[in-house]
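Handing you a structure now.
In this view, the complex is presented without one of its protein chains, the others remaining in place.
The chains carry the letters A, B and C, assigned in the order they are written, with residues numbered from 1 in each.
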Amino acid sequence: MHIKILFFGSIGALTGKNEMVLDGVSGTDDLKNHLFKTWPDLKNYTFRFAVNQELIEENRALKDGDVVAIMPPFAGG
Amino acid sequence: MHIKILFFGSIGALTGKNEMVLDGVSGTDDLKNHLFKTWPDLKNYTFRFAVNQELIEENRALKDGDVVAIMPPFAGG
Amino acid sequence: MAEKNYFIDGKIEPVFIGEQIAGHSKKHSIGAHAIFLGQVRADELDGKKVEAIEYSAYEEMANKAISKIREDAFAKWPLTCLHIYHSKGVVKVGEISLFVFVSAGHRTESMEAMQQIVEDLKHNVSIWKKEIMEDASANWVE
Partner (left out) sequence: MAEKNYFIDGKIEPVFIGEQIAGHSKKHSIGAHAIFLGQVRADELDGKKVEAIEYSAYEEMANKAISKIREDAFAKWPLTCLHIYHSKGVVKVGEISLFVFVSAGHRTESMEAMQQIVEDLKHNVSIWKKEIMEDASANWVE
């Protein structure tokens, strides 16, 4: 199972990468814990997940090929 | 006593002139009657007076040198 | 005292609008521009189309009224710049007859001010317009 993770804005600056591929994360809550373990400072960031470009509010199960974006608050204009 | 009268918009088209000078009108009510006598169709028009560029609501006494504008509703833009 | 003149003879050129925008790039406290443009519309009346509008004004009084609108806007909102241009004379269908250009630090005040200014320009300024129809007949807009 391959999940593609995209990092944007300040979070991309924190992780030092724009994207990565993860195996074996069952859902977005699971992914969040994984990310917090890798980058503890991420706990201080406000962010939301988009799964396949859809913003989600609660835990979402992930399947092979899903693309998850980790997104700080939007700041267009 | 000379009062200068200015006609604007549709009222200028009705009177066929942009301005004229009148003698012996004591105030704007008096002027209105004078204008209605000269151009009876003016009774069908909506208009306001400005005396020396100030819009007036009620009768205003006129003195030598005053400039009275006869103005249909504004339509800028 | 010479009153500032806000009138332009005939149409307002899009190139002029672009130049006015470019002219504000040196003002670094500006974060937002709100612009309103009035364009002459081909309304239909009794089966005839509008071809142009002829604007006339009691210019001295109109210029004073527009200066008052500017002062009121600067008193009410924290604006950086406010420019107003209105056509006089004939403006054809598709051409621009009004250009309101509001600049401020932030978006909210620029847009709120613009709405109020445009309303005031419609109602409080001694300007009149005559629609010139395709058969050369005229219709006063009131």
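Definition applied: a residue touches a chain if its C-beta (ideal position, glycine included) is under 8 Å from a C-beta of that chain, and two chains touch if they have at least 3 such contacts.
Small disclaimer: the values here were computed from a predicted structure and weren't measured.
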item	value
Chains in view that touch the one left out, judged over the entire complex	A, C
Among C:Asn5, C:Gln39 or C:Ser137, the residue in touch with the chain that has been omitted	C:Gln39
Residues belonging to chain A that touch the chain removed from view	6, 8-10, 12-13, 46, 50, 53, 69, 71-77
Residues from chain C at the interface with the omitted partner, ascending	14-19, 21-22, 24-42, 93-96, 103, 105, 107, 110-111, 114-115, 118, 122
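By definition in this document, only the chains that are shown with their structure count from here on.
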item	value
Best-connected chain pair, where connection means C-beta pairs in contact	B-C
Between chain B and chain A, distance of the C-alpha-averaged centres to the nearest whole Å	73
Separation of chain A from chain C, taking each centre as the mean of its C-alpha atoms, in whole Å	49
Rounded Å distance between chain B and chain C, as computed from the means of their C-alpha atoms	27
